[in-house]
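All protein chains but one are shown at their positions in the complex.
For reference, chains read A, B and C in written order, and residue numbers begin at 1 within each chain.
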Amino acid sequence: MLNYVSRTIGALATAAMIGAGVTGAVAAEETIKVGVLHSLSGTMAISETTLKDTVLFLIDEQNKKGGVLGKKLEAVVVDPASNWPLFAEKARELISQNNVSVVFGCWTSVSRKSVLPVFKELNSILFYPVQYEGEESERNVFYTGAAPNQQAIPAVDYLMSEEGGAVKRWVLEGTDYVYPRTTNKILEAYLKSKGVAAEDIMVNYTPFGFSDWQTEVAAIKKFGSAGKKTAVVSTVNGDANVPFYKELGNQGIKATDIPVVAFSVGEEELAGIDTKPLVGHLAAWNYFQSVDTPENEEFIKKWRAFIGNEKRTTNDPMEATVIGFNAWVKAVEKAGTTEPDAVIDGLIGVSVPNLTGGFSTIMPNHHITKPVYIGEIQEDGQLDVVWQTPGLVVGDEWSDYLPDSKDLIADWRAPMSCGNFNVATGKCGGKGS
Amino acid sequence: MVTNFLLRALDRRTAIVLIAILGVGILLPVLNLATDPSSPFHVPTYVLTLLGKYLTYALLALAVDLVWGFCGILSLGHAAFFALGGYAMGMYLMRQIGDRGTYGNPLLPDFMVFLNWKELPWFWTGFDHFWFAAILVLLVPGILAFVFGWFAFRSRVTGVYLSIITQAMTYALLLAFFRNDMGFGGNNGLTDFKEILGFDIQADTTRGALFFASALALAAGFWICRAVIASKFGKVLVAVRDAESRTRFIGYRVEGYKLLVWTLSAMMAGVAGALYVPQIGIINPGEFAPANSIEAVIWVAVGGRGTLIGPIVGALLVSFGKTWFTSGMLAEYWLFVLGGLFVLVTLFLPKGVVGTFLARDRKKPAEKPIEDVVAPGAVGQAAE
Amino acid sequence: MVDMIQRFKALLAILALVLVAAMPARADDLKPLVDGLGKNGYAALREAIGALAATGDPAVAPVLQALGAGDLYVRKSDRAVFAATKADGGFALKDPLTGADAGTAGSRDVEKIRVNNAVREAVTSALGSLTLMSADPAKRRAAAADVFRNSDPAQIPLIDQAISKETDAGIATTLQMARAAAVLKSDAPDAEKVAAIAALQAKGGRDVLAQLTAIEASAPDGAVKAAAQTAITSIQGTLKLWDGAQNILYGISLGSVLLLAAIGLAITFGVMGVINMAHGEMVMIGAYTTFVVQELIRNNMPWLFDWSLAISLPLAFLVAGLVGVLIERMVIRYLYGRPLETLLATWGVSLILQQAVRTWFGPNNREVGNPSWMSGAFELGNLTITYNRMWIVVFALVVFATLMLVLKRTPFGLQTRAVTQNRPMASSMGIRTPWVDALTFGLGSGIAGIAGVALSQIDNVSPNLGQGYIIDSFMVVVFGGVGNLWGTLVGAFTLGIANKFLEPYAGAVLGKILVLVFIILFIQKRPRGLFALKGRAVEA
Partner (left out) sequence: MTSTIEPVAHAKAKDSLLYLDGVSVSFDGFKALRGLSLVIEPGEMRAIIGPNGAGKTTMMDVITGKTKPDSGDVYFAGDTDLTRLDEAAIASLGIGRKFQKPTVFESHTVWDNIDLALAGDRKPFATLFHRTSQAEIARVEEILDTIRLTDKRDWLAANLSHGQKQWLEIGMLLAQEPKLLLVDEPAAGMTDAETAETAILLQEIARTKSVVVVEHDMTFVRDLGVKVTVLHEGSVLSEGSLDAASADPKVIEVYLGR
């Protein structure tokens, strides 16, 4: 009896030891470790695997140039398996067990929220490369994707303009999670500030992975038949887009009648759809594969060579990863160390070339400057730029169109060093009153 | 009566297991806090939180085993109870943030602020108090289980049908909690916790205490399960598992038994969830995913259903495997391993690791009562 | 701005009228107009389009078409406009008017003429007026529809002219409607407008409603506004009825998808009692088979594309069926009589299959195209019926009927039923039960495979495809009653229609939750589903 109990406990103890041993081995110091925290299995693998490959590609390129600070970079890849709590566990593992100097990772907001406390507690750096809802600025995180004002608002501006179709009536169609909810809140406030009446805005949410869009598309059609030019602003996420667009195409909603502008649909998603019926629908991003610059051409060429696929697409989050990575390299070289505090301080103001022929600069609010492009879907699945902002747009972490965040700003430079400084009360910590 | 009920189950073997669990529960936090990081005996915080998570999983597995291994109810929805317990705790932790949220709103959690909620929904009242949350950790899963079970068992929904509707239950809850309109933070769930009972949630001492609390809960769960199984009630459960209609014909109202053990099990799962959340730092609707429930069942199957040690061992083994395989270049193979494990265990180790172990110890026909081991074939019979 | 465009359009139409009869201008005269397309800015571009359309020369049509398709480029050196196609290292240039070769250019020497929706609309509108009197009735019909949509008062004379020449009754009606709509926007006398409203009301439908709502909103109080209001109320009333019909239709469509997903499970789970959690992955395998077939066809025999689904069907059946047989032989056969354990083992199998597909094909969505006969929609009264959904309904019913026939009328079906009802007896009568088991499981899996072919037409083809259907499939089978294919049929359509009726009121998420709760409660009432087999045989 005692026998098996002790054996069981022995096994447990061994397991614990191995757990500690395998991951706790002290890293050999001749490399700088870079953590990659993207889901390689589960529902998010569809988007995140590409970003893992991108980081590996960038590390490879950097090592060809001799690494950083004379040391080679070494990727530490983990798979949080689209499981949000696992993101936190893996982040802790990367930082405290593998001693990585920086982590590139996360796609969904919830995964970022899940790892945030870990990065704060262990004081490390996360580069987050995906467009998101804003309303956040943390010392340990650098947001290289678009904030709402770098994507949603310019897109709506374009559609409201004469050349964008002078849209008067809006459908805000989204997946029911925080990014669409917040974006739509911001857009609603913005549209109303531009004189759009409440009855000219329709908001609808569907679940993740939604596949039967008949009712929703019919409702859009109905809403669009009120005699005013109507457009759909789509924050539909991930897999649900393909059936959505298929239904749009089949029900004959042409871009010239009711254009759909999407913030989560890029080249990667379109690769899974027959785009012929979708020509003219729009997407707003800070990068398109079709952008015709030498930098982009070279990047695509090298990327395809690295991945061994001559047709592999590129997309906006990849560009955001590139910008983040290059900025980190630059900041480390400037600081002469990978010490997080030095790098975090050093990153502000770092300016690196983006792939669309300009420069992106890391701002004191840990967001970056980006150009905004509106593209229309082409028959070949590419997005052709039809409009772009005249200059770079600074990412605005706290939206000016939400009542509770319009007074907040973030500035991580000393002496303010605050992610939610209230300009009305002059206090850090978001306190409004 | 209750003391007696518990003490009666405290045979030598149970005592050893309890001491072992509590010993680990004390030893590891002490090694974490009292030793220098360079010491070979040092337990890193990472390992401590990881094992703390495993312990809550083990408690969940124990809960699943209590109904599946001993009463033949295969629940594919236990993650729902786990998550509900977690949400109850998460709501308390959210209230503890107070005005330290990003917007500094003293009344509302952040996710309500930026979605323009004006007041706290009624179901958030009371969660300022730990005792209230602690009660709800037990009550919410308990009441859901009771209502669900009351309908299901009275209508004699059994076997596969029951499994499938438990899955429907957790799936419906998953969809419901995803809805931002519900007021539970939608897909992002509840996160950014600061304090529990006034202690910094990220402090090593708090982590140590939570680890010990998890061990304590596991030990208590083990003891209660042991006492339940050893009682006449437990024998009736096994009778129900092996031959449900026979049990009815000798006069036991089976639904009452199922309902009681089902509710007890759901409450245990709720406690597991409540301990899981502060250690992980987030609770979101993903915890309701049917796949999570199935994974819990796998822990039990791997460890050995119908034994009480089995689910604990299974949960630890599989979770450890998951941690190990999802790091580095093995990541791509994790699902192959997990999938293969399911297949191989069902095919070759129908009694699980511990069950097989025990069976090897007792080859000859049993000469004394065996409460822990499932007889071969019995489980299949119980299934239909 | 809007005003200006309106006036500009009016001018154009008059010009067009004048020029329709005039002699076609020569290519040389058109050339500067074509090069005008190369100016920067959308406004300039639209002006250039107008200028081209104003020539009324049919030779302009291909230029505009090329522009709409995004095939026109400007040579940077001389701002000349060409139709360009990608050739190695650069572009092959052609004169857009004559189609004559114009040499090549490097990829950095030319610049694409950017086309956006507004430009595309201008192109369609221009083409519409150019093709309104085309000899091809199909082109005329499309043009008439465009004219109706634009309902530009300036085009009234043009429309009148077209009506007088039109021989096709259908096109003539559309033109009449277009005229009525245009009249409403013009400054015609109220009486004429009221008559136009009556004409439009008679046609009804959503696009008319759109036109009328706009009129109603802008018209001053008076006869026109009142007439518009009555017409709107009347059309809305009719549409409400149509909405009900549309919901049923959507429900049937969703039901057919559920039926397809569940029908294979009705065999493996319903008939054989195996809880096959890998069922969704069989659907996925079918969808990937379709992808592979289409990929081969695209690369080697593009003319076969419309047949790709027909070719995929038997292959998907075979591939998924074969995988099913393998699973049965390697795993499930050891687990008969232990249904809850098959659940665990097949869940494991499903994880392995998902990851295998992810490893082979990559985690991304794969493109499966709709063949032409499955693209688009047709109108039936005020119902929009999309071809792909319609064919899927038909397909689901055909699969169902075939399966019924196989099970009821063939020796194999007889053996299957014999084995599932009384295994020892069947075996002692000389039926090779292991074979029947394997083949039945293969049949269920194969059917899931062909369901995958159909579902690839409306959903993502990704490793997660199967996961999306597994819970719904189980709900359908359990709700309908295990062991009864009719139950699966009725269950699928009931749940589909219920879902679609709830959705407009409760929203997609709550609707789905309500359906799930309903099923949970329903199972309490009838623990063995809608079409439960009663009696001792079931409980034994």
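The working rule: a contact is a pair of C-beta atoms (placed from the backbone, for glycine too) under 8 Å apart; a residue touches a chain by one contact, two chains touch by 3 or more.
Everything quoted here is computed from the prediction, not taken from an experiment.
**Student:** Which of B:A243, B:A291, B:L330 or B:L344 touches the chain that is not shown?
**Tutor:** B:A243
**Student:** Which is it among B:W117, B:F132 or B:F233 that touches the chain not included here?
**Tutor:** Touching the chain that is not displayed is residue B:F233.
**Student:** Suppose we count only contacts with the excluded chain; which residues of subunit B make the list?
**Tutor:** These residues of subunit B touch the chain that is not shown: 1-2, 4-5, 8, 228, 231-233, 235-236, 238-239, 241-243, 245-254, 256-257, 259-260, 365-370, 373-375, 377-378, 381.
As a working rule, only the chains that are shown with their structure count from here on.
**Student:** Could you name the chain whose Cα mean is nearest to the mean of all protein Cα atoms here?
**Tutor:** Taking the mean of C-alpha atoms per chain, the most central one is A.
**Student:** Using CA atom averages as chain centres, what separation in Å is found between subunit B and subunit C?
**Tutor:** Centre separation, subunit B to subunit C: 45 Å.
**Student:** Quick check: how many Å separate the C-alpha centres of subunit A and subunit B?
**Tutor:** Once rounded, the distance between the two centres reads 34 Å.
**Student:** Could you list which residues of subunit B touch at least two other chains?
**Tutor:** Within subunit B, residues 175, 178-179, 332, 335 contact more than one other chain.
**Student:** Mind pulling the residue numbers of subunit A that touch at least two other chains?
**Tutor:** 40-41, 176, 205, 207
**Student:** Mind pulling up the subunit C residues that touch subunit A in the complex?
**Tutor:** 1-2, 42-43, 69-70, 112, 114-118, 120-121, 124, 149, 206-207, 209-217, 246-247, 250, 253-254, 257, 355, 358, 362-370, 375-377, 384, 386-389, 457-464, 467-468, 499-500, 503-504, 507-509, 512
**Student:** Taking the touch rule as given, give the residues of subunit A at its contact with subunit C in the complex, in rising order.
**Tutor:** Result: residues 40-41, 43, 45-46, 49-50, 162-166, 176, 204-207, 209-212, 214-216, 218-219, 221-222, 224-228, 239, 242-243, 246-247, 249-252, 255-257, 259, 268-269, 271-274, 277, 280, 282, 376, 378-379, 384-387 of subunit A touch subunit C.
**Student:** Note which residues of subunit C are touching subunit B in the complex, please.
**Tutor:** Touching subunit B from subunit C are residues 275, 277, 331, 334-335, 337-345, 347-352, 354-356, 359, 471, 474-475, 478, 509-510, 512-513, 516-517, 519-521, 523-525, 527-528.
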